[in-house]
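Heads up, one of the protein chains got dropped from this complex, but the rest are sitting where they should.
This part shows chain A:
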């Protein structure tokens, strides 16, 4: 398939007109764009189309035959209160997780790069290299391990968290005797969100550090001469300069939050109290493999993909609006 540049001399008489499309160029294009495209279409687009097709059938997953049933699967899943709840949970995750992670990691990045003393050269806090390394640690741990570790920390009877909190003074500690962080409706979701953020903050801090380092120091000096304090230069200098990085971080985190399968499966494999931490991907997995409704599960997957695309679209849209206003 891949045309090799060897063929070039044969067609060379025609090149007098200064044409640009030479066989060597075609070969180059085939290798650099064609091959990835074929892989992309075969492994990404094609399964996607397949999933859309399956979502319109009653495929049980273990046969080679299936019947076309139109939009029945979609009618069913949108009529299902548990699936609606998973959508709600995923939307909450997609709003809260990227926002908190980006804000926290941006603040941390600012502190270790330009948040130091406001006299002399622009620099970070003392010992910022240590903070940088330490806060990156969680990212090097696989997600499933993070989930398992935190499930132990949250354990009501033997967990580290309650072990510490039960020693609080003034009788506050008694509230945490056997308190089930992952077993109470009001705390299960926040506790899970905390774990996801804990796992990602360090990585995004490093990402922002890199972005902030590329801002010319003169800008800060100029801002300082104009009388800007630390907060003002963070808001008016750093943030606009790293806006693109923030957008990238936002989209990636949103994708993680809309999936969240690994974290949630490790922390609350059963979906949490009253399904308060149940996600679309968990429901999809259960529908396919325990209930044997692969068609229905494909429909859930399509909904998840549409939600993810919509999320990315919104982030780009908002970013463009802000950029437009600035100019």
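Basically, a contact is a pair of C-beta atoms (placed from the backbone, for glycine too) under 8 Å apart; a residue touches a chain by one contact, two chains touch by 3 or more; residues count from 1.
The rule is simple: contacts and distances are computed from a predicted model.
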item: Absent chain [UniProt protein name; select from "N-acetylglucosamine transport system substrate-binding protein", "DNA helicase", "4Fe-4S dicluster domain-containing protein" or "ThiF family adenylyltransferase"]; value: "N-acetylglucosamine transport system substrate-binding protein"
item: Hidden partner chain, residues of chain A it touches; value: 43-44, 47-48, 50-51, 54, 58-64, 66, 82, 151, 154-158, 177-185, 188, 244, 247-248, 251-252, 254-255, 258-259, 261, 268-271, 273-275, 280-281, 284-286, 288-294, 297-298, 301, 304-305, 308-309, 311-312, 316
